[in-house]
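Submitted below is the structure of interest, expressed as structure tokens.
What you see is the complex with one protein chain gone and the rest in place.
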Amino acid sequence: MERLIQQASSFAGSIDGVILLVTALAGAWLLLSEGFFFWLLWRFRARPGVKTQYLDGSEKHVKKWINIPHGLVLVCDLFIIVAAIRVWVDVKQNLPEAQATIRVVGQQWGWVFQQPGADNQLDTADDILTTDDLYVEQGKTYHFQLQSRDVIHSFSVPVFRLKQDAIPGRTITGWFEPTRTGTFDIQCAEICGIGHGVMGGRIHVQDSTEHAEWVASNTPVATQ
Amino acid sequence: MSKPLATTRSATGIPTGRLAVWWVLASEVVIFGGLLASYLMHRVGHPEWAEAAAATNTWIGAFNTFVLLTSSFTAVLAHQAAERGDGKKAARFLTYTIGGAATFIGVKSFEWATEIGHGFTITSNGFWSFYYTAAGLHALHVIAGAIIMGFVARDAARNRELHRVELIGIYWHFVDVVWIFLFPLLYIAK
Partner (left out) sequence: MATTHDAHADHGPQGILKYLWSTDHKVIAQQYLWTGVAMAIIGGFMAYVFRMQLAFPGVAVPGFGVVSPGEYNALVTNHGTIMIFWVAMPVLIAAFGNFLIPLMIGADDMVFPRINRLSYQIFLLSAILILASQVVEGGGFGGAWTAYPPLSSMAEYNLTPLGSTLWVVAVGLEFVAFLLGGINFITTLMNARAPGMKAYDIPIVCWMIVMASILFMLSVGPLIAGAVMLVFDQTIGTGFFNPAMGGDPILWQHLFWFFGHPEVYVVLLPSIGVVVEIVATFARKKLFGYRLLLWTAIVIGVLSFFVWAHHQFIAGIDPRMANIFTVTTLLISIPIAELFFVVFATLYGGSIRFTTPMLWALAFIATFIIGGMTGIYLGSSGADIYLHDTYFVLAHFHYTFFPITIIGGFAAFTYWFPKMFGKMMDERLGKIHFWGTVIPFNFIFIPLFILGLGGQHRRIYNFQNFPELAAMQPVRVLATTAMLVMMGFQIFFFWNLIKTFRKGPPAGKNPWQSNTLEWTTDSPPPHGNWPADRMPKVYRGPYEYGHPDRDEDFWPQDLPPARGA
């Protein structure tokens, strides 16, 4: 997966892990079943003089080839269920303690980010408001409060493997911890009108020095 | 036009018309079920709707319930007459049922006119939106049922297609049952 798209958050690796597990297990079944299918087509192609077998569905030697794979599919499913739920609980149910909280507001058609200023408190005078560009610090655990001003949007950062729908009338809380510096795409992941395709944003993950500089130089003048 | 042979067969032993009506009802149950489940979930989440619900007139609702139940009773009498082959009597009882339907709609029109006059429209708030939508959908089914019943009664009076008296009766009981659910939800839960 990393070859397609980088991992830049603390949970990206575990989400990729589920994808790889499914690839391994479902992939194995895919190869086995397609292979067996094509073998059947070749082995039992019509040949002159060869009659078909008359099987009515009670033959145990054939039924076991249905029942055994049945059981194996169930076992594979259980592995995948456990892996998927573990990652889900970690990302969506648990909320590690926040080192900073930001507010993300989606609207037709752009993102508004509200970040605490130097006092690390949201909704105080030194908050920094940006549109479409989000600046965060590598290694910090963030909570985001996700809102929408109008229709359903969805806040997604593919390199974080992060996604959460934004519902008007609600505030939904999630978390992330960036692990790699750089600038990456933010995409809206729920169709929101004619501007859905231009609602991209950019997330800038900075190291602590850079980020402190950014906060200092973007803090609203009156509070400096 | 004449009926195909297929219509006369009955591999299950159950008359085809009755099978058809039950399947229609099954799909209708899910429609009203979906609507009412949505209403219930909203109601639970919005305790303030009780205030709005207080403005519905329980007496009118109760009267209409009585009207519908009576009309179902006359539909049963119609079916009994049809079973005995007495088409004219069946048609008469069906006409009483249609009269019950007309009374129901008439009372409801008066009821809604009063409520709208007091400012309770479909857009007033969530409760009233559901109230008019659910009762309205039900009323549409009452009207449609009454119209079909008219055609069945006209045929029955000439002793034709008497088996349809039972079928429209089954449908009518369903319309009644939906109202039995609506009445407490919209008129009693305050």
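Some points to look at:
Read from first to last, the chains carry the letters A and B; within each, the first residue is number 1.
Simple rule for what comes next: contacts are C-beta pairs under 8 Å (C-beta built on N, C-alpha and C of every residue); 3 or more make two chains touch, one makes a residue touch a chain.
None of these values were measured; they are calculated from a predicted model.
For chain A, the residues in touch with the chain missing from this view are 1, 4-5, 14-15, 18-19, 22, 25-27, 29-30, 33-34, 36-38, 40-41, 44-47, 50-57, 62-63, 65-66, 69-70, 73-74, 77, 80-81, 83-89, 91-93, 108, 150-152, 154, 156, 158-159, 161-165, 167-170, 172, 184-185, 187-198, 200, 202.
If you put the missing chain back, the residues of chain B touching it would be 1-12, 14, 16, 19-20, 23-24, 26-35, 37-38, 41-42, 45-46, 122-123, 125-126, 129-130, 133, 137.
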